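Sending over a structure as structure tokens; questions will come in a sec.
Just one protein chain is left out here, and the rest sit where they should.
After this line comes chain A, so read on.
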Amino acid sequence: MRIVIAEDDPLLREGLALLLRAEGLDVVATTDSPEPFLEAVEKHQPDVAIVDVRMPPTHTDEGIVAAVEARRRRPGLAVLVLSAYVEQAFATDLLAGGAAKLGYLLKERVGRVEEFLVALHRVADGGTAIDPEVVGLLLARQRPESSLARLSPRERDVLALMAEGLGNTAIAEKLVVTEGAVHKHIRSIFAKLDLPPDDRADRRVTAVLRYLEAAR
């Protein structure tokens, strides 16, 4: 897996590169600001870009802007955004272009290396990885009139885990239920959100998007 890193803090940038290289991943470039990052993406054609939200010059949302731009220039680029804190506006900006191949994680999740690597691979393989913290924030802001209000609490739990990017097996493990029960919940979610049963993978992504958008 070819990776480009954009992170302005040198210690963190090198620590991240070190960690990924130790895992046998191919970090092809590390950059510290949006412009070099976009150039590196053009030049190295990476599979995944890991981007910090706050970067020079204004240290606000340069990383989000750069990530959106990188995906515009190179559709299909998987982007994992790292942020020091959860900001719902950033999440919705990112997700505007679809949730596939997208991750938004708190920086400290990197320290849980196994989980971080799983999330990284999931994003590279076309999935999503949304930080539980982000999901929690979205859940808290959910408006009662949205279609999500029709979901039972259990179904909402399942949908939240889907939004984090977990597969059925992982969801079953987390909720300590059987995979069959998870299947049942998901079918019910699809029904309540009026998603017709055509392409299953798409429905999953749509449900998650619906879920995330409902909280805007």
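Convention: a contact is a pair of C-beta atoms (placed from the backbone, for glycine too) under 8 Å apart; a residue touches a chain by one contact, two chains touch by 3 or more; residues count from 1.
FYI, contacts and distances are computed from a predicted model.
Trainee: Not counting the visible chains, the remaining one has a UniProt entry; which protein name from "Hydrogenase maturation protease", "Phosphoribosylformylglycinamidine synthase subunit PurS", "ABC transporter permease" or "histidine kinase" does it give?
Mentor: Of the names offered in "Hydrogenase maturation protease", "Phosphoribosylformylglycinamidine synthase subunit PurS", "ABC transporter permease" or "histidine kinase", the absent chain's UniProt record gives "histidine kinase".
Trainee: Decide which residue listed in A:2, A:44, A:74 or A:107 touches the omitted chain of the complex.
Mentor: Touching the chain that is not displayed is residue A:107.
Trainee: Using the document's definition of touch, tell me which of A:37, A:90, A:116 or A:211 contacts the absent chain.
Mentor: Missing-chain contact among the listed residues: A:116.
Trainee: Of the listed residues A:9, A:35, A:133 or A:173, which contacts the missing chain in the full complex?
Mentor: Residue touching the chain left out of view: A:9.
Trainee: For chain A, enumerate the residues touching the unshown chain of the complex.
Mentor: On the chain A side, contact with the omitted chain comes from 9, 11-12, 15-16, 18-19, 22-23, 54, 58-59, 84, 107-108, 110-113, 116.
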